[in-house]
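Shown here: the complex without one of its protein chains, the others still in place.
The chains carry the letters A, B and C, assigned in the order they are written, with residues numbered from 1 in each.
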């Protein structure tokens, strides 16, 4: 896929750095490519739900950001990204030492960008298991006050 | 709707208290009724995304918990709840002084419980605006190691 | 909700009449209001899946049309409607003598319109049971060749 802004990586990383929620949970963006980003989240007990697994909403947070920035990586300089909606299936308990969220664009558009995402748990022995899959719709936003990148 | 466990409220509140992720973000359960719960989240800058609104994943976290506990409130004593999947539409920017998530059961079942949820932003002037709607599928889990309530 | 085209009902009904798929399955639009439409589908054995219930895709067809036309009812004269995405929970088997699909706008927007829908089965004894719920995202389309109403 072809980025419209040659500085897309720098722009995506700068925007991610402004997501205070990612800082709060300890997530880091480890890779940015045109139409694809990767975010990693180390396990912390403070992120868990009642069974000791990472909360579904936290799992969703990292894969939403991964998908949103996959979309933003392809957008022109004057555009920002908003999540319209997503659907997540939680297919295995989110147990592991860290979690890797992959977001990728499957259909770029002038106004609507459709993405798919995945979260993999990395276990103590280094093996990986997919814990969640996402199908998401992002919107290209232009000239709206307060919305940039 | 008819709870199968007369102590449902105490059980739901005790389980919610074990969700460390809710503590991390500052969410509180303010109401539990059979098939319906309410969670409130005060705004904090640490919960925001790049535009200064509360992150979609955080919005999702509170309404997922509200829906999951709405489901658990109707379950028998020996059962726990797991989120299978959900879909969220983010219909307005999550701007406000606090956010109220409502989760309710629309179809209780022996194995599958379907819920709908909503998150309302309360603004400085006290008015409310719906910022997200959820449609979710929860599962009744029995006799699975590590899964209770 | 306020329609932008005073002739919205006539326009919605004319567009529905062009949906050959609705004719094929025997669906009729029985009500149009600003931001809300109702479609009815009598049971036919030719619409069923392997267990004798109406096929989930057919159930989806009528509630997608109901939601799409709910959205179109609020749009200006030069705009058409496209379904971007939807999510459907099939909460009871689609058994009945006829099925009533209700679509309504929950968030009208300049570009994006979010709707919820429901399909109720009417049984032999006249009672109704909800068989499906939908959460859908529609798009306002302007000036695109081949897309009108």
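Odds and ends about this structure:
Operating definition for what follows: a contact is a pair of C-beta atoms (placed from the backbone, for glycine too) under 8 Å apart; a residue touches a chain by one contact, two chains touch by 3 or more.
Values in this document were obtained by computation on a predicted structure and should not be read as measured data.
Contacts to the hidden chain, counted on chain A, fall at residues 87, 89, 91-92, 106-107, 114, 116, 130, 133, 135, 137. On the side of chain B, touch with the chain left out of the figure occurs at residues 84-85, 87, 111-112, 114, 135, 137, 139.
Take chain C: the residues that touch the chain left off the picture are 15-16, 18-25, 45-52, 54-58, 60-62, 64-65, 80, 82-90, 146-149.
One rule holds for everything that comes next: only the chains that are shown with their structure count from here on.
Between chain A and chain B the centroid-to-centroid distance comes to 22 Å (mean Cα coordinates, whole Å).
One inter-chain figure worth recording: chain B and chain C are separated by 29 Å, centre to centre, where each centre is the mean of the chain's CA atoms. Centre-to-centre separation of chain A and chain C, using mean CA positions: 32 Å. Across the assembly, chain B contributes residues 87, 89 that each touch 2 or more other chains.
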